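What you see is the complex with one protein chain gone and the rest in place.
Now for subunit A:
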Amino acid sequence: NMAIRELKVCLLGDTGVGKSSIVCRFVQDHFDHNISPTIGASFLTKTVPFGQELHKYLIWDTAGQERFHSLAPMYYRGSAAAVVVYDITKLDSFQTLKKWVKELKEHGPEDIVVAIAGNKNDLGDIREVPMKEAKEFAESIAAIFIETSARNAVNVEELFQKISKQIPPLQNPDVESNESFKLTQQPPPSTRRCC
């Protein structure tokens, strides 16, 4: 029985670069040109094995709140990793990438793993962002770099494998004794001591 670790991953990047498509490809191995912008998805999950652990990714999409620069700080809370996506065929989307990275440094957790994904690499013939430039930028901020194609299922799995590799090993779970918790419909039985 392998230990399961929940890892929150938040997606960042301009509207239309293919953030949802990447998640959709990763989680459901599906691509749709007319993907409806993420209606009803609070986050999607997928579990992948990594070493002696299972990594259960909880992948949060921006739900459109990036469109008018109105992402809430709660979006970044507790994220183990962030995937910042740009579109290799749109120079603009690469230029604003730096802004997203800056926002991440401001609001995101300090130890967050950052991955930069140049999506739509199936459209190499209309490429506007040279891979070298993007790679150098990623290196300068110690981020993972990969070019992906959600459409052709290229490098999407690899993106998350690379993230898994960078996730620091699990610490002793007993360290924190009075942890926080999520609310459930059925409250846990209260811990009563017998006397």
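Points to keep in mind about this one:
Quick note on the criterion: a contact is a pair of C-beta atoms (placed from the backbone, for glycine too) under 8 Å apart; a residue touches a chain by one contact, two chains touch by 3 or more; residues count from 1.
Just so we're on the same page, contacts and distances are computed from a predicted model.
Chosen from "Rab proteins geranylgeranyltransferase component A", "Uridine kinase", "DNA-directed RNA polymerase RpoA/D/Rpb3-type domain-containing protein" or "mannose-1-phosphate guanylyltransferase", the protein name that UniProt gives for the omitted chain reads "Rab proteins geranylgeranyltransferase component A". Touch with the chain omitted from the figure is made, among A:M74, A:I126 or A:A142, by A:M74.
Listed residues A:C24, A:V101 or A:V114: the one in touch with the omitted chain is A:C24. Taking the whole complex into account, subunit A touches the unshown chain at residues 1-2, 4, 6, 14-15, 24, 27-30, 32, 34-49, 54, 56, 58, 63-65, 67-70, 72-75, 77-78, 92, 96, 106, 157, 173, 176-193, 195.
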